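For this view, one protein chain was removed and the others were kept in their places.
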Amino acid sequence: MDSTVTDLPEAEFQALVDADSRIEPRDWMPDDYRRSLVRQIAQHAHSEIIGMQPEGNWITRAPSLRRKAILMAKVQDEAGHGMYLYAAAETLGVSRDELLDLLHAGKQKYSSIFNYPTLIWADMGAIGWLVDGAAITNQVPLCRCSYGPYARAMVRICKEESFHQRQGYESLLTLSRGTPEQKAMAQDALDRWWYPSLAMFGPPDAESTHTSKSMAWGIKRFSNDELRQKFVDMTVPQSEVLALTIPDPELRWNAERGHYDFTAPDWDELRRVISGDGPCNRQRMEHRVRAHNEGAWVREAAAAFAAKRTTGSRAAA
Amino acid sequence: MIGTWDDRSTAATPLAPLVEYTLGLGDDALVLAQRLGEWIASGPQIEEDMALANIGLDLLGQARALLSYAGELEGAGRDEDALAYLRDERDFRNLQIVERPNGDFAVTMARQLAFAAYQYELYGRLKTSADTTLAAVAAKAVKEVAYHRDHATRWILRLGGGTDESHRRMQAGLESIWPYVGEMFDPEPAVAELAASGVAVDPTTLREPWAAYVDGVVAEATLELPEPRFHGRGGRRGLHTEAMGYLLAEMQHLHRAHPGATW
Partner (left out) sequence: MNAEPLWEVFVRSRRGLSHIHVGSLHAPDAEMALRNARDVYTRRQEGVSIWVVPAASITASSPDEKDSFFDPAGDKVYRHPTFYDIPDEVRHL
């Protein structure tokens, strides 16, 4: 056997990626590609699940029945997104159980944005507008990711996410046009969620270690800074219709660049929050682990029941 | 037996019978939707967060339709939000069973089985109501609650027949909910005339078909039907349990803090 036989799958793999085609679960793929994808998809899935907490928080206190229904539907969608993503990760040869174990042990992460607290109702609107807006900016390019199951999950998610962003924006619009107290709520939410949303795109390109390989593999299509700029450019005009002030005195349109100049988020804060020192890290993990542990007897019962039926034995009293 | 302590108490603000009836059904759905909302992000697995959110959304939809209709019938300008957020404890007309705290997953499933099976029988008959609005709400709702009843049934069977622990917890769940089952079938004098004219469903007629289904599920799950000595009653007359005050405080606070605001 000559060396080109062992080179063949690698060349085929790269050719598919370069042609903007899709790698499917049973295709050959480099170990690093598989590992990177498992990590990225899993962390995306964990983000959806953890993200249910800061929003689920306000379901029982929503100030109108319509808003309650919208919020329940949104959080339900997030559960669904988590499920699509865990399923996509599993096509790469891991189980959801393993991934959850890694999350609970702190060995896999979730988007650090969810380590911030939702203090007031207006935070629901801000999350829909800014956090989902940033997520969509990140996610649309992923719909063309080289790995088929991930790309397909992203197409489904992006469709559902557009409803989330619109409902958040509409909620803030209602507040900003409401009573003075409501308008103040909306401004307060924007003040607290603006910089964390910018930080969702990750550290500046100069500090990003994994980008070039991800780009060669068709996992990442645009750099962190490119996506961050795109998000700012789209969002600033939206804030003007809301008649709310983005908390950045340096924010201005730069005609030469054709983009908005803006103040970068505090990268130290991002590092601290990612490494566990954010306001809600501990709380989010405790909640997740508690729900998981308290539910263990339920899952065990379901498995035991299924096993009994399979072996044909009757359920014991 | 109705205890003497609540015999002396009358419904807080008497309303026209059809308004009372519609509010009762709407409040049932609203309060249970509120309880299910508490489970989201705390379920035993993501699939259950999804399922309970689905059920909660269905119930909230039923509540909104029924409360809106009750407000229209009343003709005093109260919409679904005014009714949900601005009434006090004694003006809510839900059954006590729906306001019971969630407890563990077994308690919640026990409540779901009992109540969804009740709604299934109720809406199954209400869909031929002489009142076209109630009939329409019921026609849509009966399909939803068929699924709710099925979901609860799947879990009762699995928890009853799963492990020793799940069996123990499921039995305990039934014991904690069954004192509130009787009220679902109590005669409602205000409803009697409405039932006679084919508008409402006489709740006493629902016990037998309900029991035929529920008793079967409990037996198949190798569980025992509880025989409670205490029976919680009075919800339809605005007499609730201590849990209701806390539930409403959480649900209503933000809306009440900003009178007249639009959300």
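Think of it as A and B in the order they're written, each chain with its own count starting at 1.
To be clear about the criterion, a contact is a pair of C-beta atoms (placed from the backbone, for glycine too) under 8 Å apart; a residue touches a chain by one contact, two chains touch by 3 or more.
From a predicted model like this one, the values you see are computed outputs, not experimental measurements.
Enquirer: Out of A:Leu173, A:Leu244 or A:Val273, which is the one that touches the chain we can't see?
Expert: Here the residue in touch with the unshown chain is A:Leu173.
Enquirer: Touch as defined at the start, partner being the missing chain; which of A:Ser95, A:Ser212, A:Asn254 or A:Ser275 qualifies?
Expert: A:Ser95
Enquirer: Touching the hidden chain in the complete assembly: which of A:Ser36, A:Thr118 or A:Gln165 does that?
Expert: In the complete complex, the chain left out is touched by residue A:Gln165.
Enquirer: Touching the missing chain, which residues of subunit B?
Expert: 47, 50-51, 54, 57-58, 144, 147, 150-151, 154, 158
Enquirer: Could you list which residues of subunit A touch the chain missing from the display?
Expert: That gives, for subunit A, the contact residues 24-27, 66, 69-70, 73, 80, 83-84, 87, 90-91, 95-97, 148, 152-153, 155-156, 159-160, 162-163, 165-167, 169-170, 173, 234, 237-238, 241, 296, 299-300, 302-307, 309.
Going forward, only the chains that are shown with their structure count from here on.
Enquirer: Could you please specify the touching residues of subunit A with respect to subunit B in the complex?
Expert: 49, 52-53, 56, 59-69, 72-73, 75-76, 79-80, 82-83, 86, 121, 171, 174-175, 178-179, 181-182, 287, 291, 294-305, 308, 315-317
Enquirer: Which subunit B residues qualify as touching subunit A in the complex?
Expert: Within the complex, subunit B contacts subunit A at residues 30, 33-34, 37-38, 40-50, 53-54, 56-57, 60-61, 63-64, 67, 80-81, 84-85, 104-105, 157-163, 165-167, 169, 221-222, 250-251, 253-255, 258, 260-263.
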